[in-house]
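Moving on, here comes chain A:
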Amino acid sequence: MTAARADDQSADDPSAVGAGMEPPHRGSVLAQAVELSRRSIRTSFRNMAAFIPGLVFPLMLAAVYSAQFSRALALPGFPKVDSFLDFIVPASILQSVSFGATAAGAELALDIEGGFFDRLVSSPVARVTILIGRLAGSAVEALVKSIIVLIVFFVFGARVDGGVGAVIVLLVASVLLALAIGAVGLLLAIRTGSQEAVNATFPLVFVTLFVSSAFFPTELMTGWYQAVAQNNPITWIIDPLRRLVIEGWSWSDAGLAIGLPGALAVLTMAAAVLGLQRKMASR
Partner candidate 1 sequence: MSAAIAPSVPVGGAATAVRLIWRLSVRGMLRIARRPSLIIPTLIMPVFLLVSFSGSFSGLGGLQGYGTDNVYNWMTAYAVLQGVSFAGVGAAGMTAEDMENGFYDRLLLVPGGRLPLLLGPIGYSLLRSLIPTTMVLLVAYTLGSADVAGGVAGVAMVYLGAFGVATAFACLGLFAVFILKSMRALLAIQVPIFMITFLSIGQVPLSFQTGWLHAVSRINPITPVLTMMRQGFLGPVTWADSWPGLVALLALVGFFGIGAWVMLRRMAP
Partner candidate 2 sequence: MTQPIVAEALVRRFGDLTAVDGVDLHVDEGEVFAFLGPNGAGKSTVVRMLVTLLRPTEGSARVAGFDVVTEAAAVRRSIGVALQDAAIDPMMTGNELLLLQSVMHGLPRSAARVRGPELLERVGLTAAGDRRVGTYSGGMRRRLDLALSLIHEPRVLFLDEPTTGLDPTSRQSLWEEVRRLNDEGTTVFLTTQYLEEADQLAGRLAIIDGGRIVREGAPGTLKEAIGSPTLRIDTPDSHRDSAAEVLARFGEPRPCREGRVAIGLAGGAGGMAEVVRALDEAGIPLDHLELDAPSLDDVFADATGRRLEGAE
């Protein structure tokens, strides 16, 4: 962490880049974004203590649920599916991705607490690249985790009926969701500047995932709980993803599964950028 910071600081030193009077031109924005992204990617993989549980816990949950809910497949209203393992594929991937998705925000908060952020914004680095750089790490981490989870599922006999197309949609959707959650974390970091506040959102992500169709179909829920689960955006993402896994390819499901998290990601990232601009303006 410290080492990464030291070399980034020299690269972003205002005097090294120039007087900082002019806005940066296109090429340097890209270079800066790449450099800041590399920094955040390195950070997320170095933090194995957070990476491993994000893989092990969802896989463990999937293993136990598959071994205890096989009878539930016979319930009227349960989607037609070969095994509970197939049913839980999207849930496990999204759960794995949600672990550590707020890390980008937590790291940004740490930068704000530690003062490195002030150096960055006072340098000619385009402000948006600060956020892009942060999220790049989350996106790559999400992609790697989704691929690992999928491979484990395949080893244990899961089948994705939608084929390669469905697998790609699963990976894209999980990366987009990681970006959306990550951007919420960034927004919180910008607004509060407190790592603790950002970390406190993790249980919220956990709860949101639980009160959805992730682990059991909403058709089999009742009352207010069903109403909450059916109106949970996670359910809107999980359901089309699941149809791609257990029913087969469909353009409309693919569109929903990518469109929803994509829209969420765009909205939350826009909010984060606006938040950053307002923070700058109020300086």
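Just a few scattered comments:
Just so we're on the same page, contacts are C-beta pairs under 8 Å (C-beta built on N, C-alpha and C of every residue); 3 or more make two chains touch, one makes a residue touch a chain; residues count from 1.
A quick word on the picks: all candidates are chains of the complex that A comes from, given by their letters.
Since we're looking at a predicted model, the values are computed, not measured.
This complex places one of the candidates 1 or 2 in contact with chain A: number 1. Remark: chain A residues 60, 63-64, 67-72, 74-78, 203, 207, 210-211, 215-217, 220-222, 225-226, 229 touch candidate 1 in the complex.
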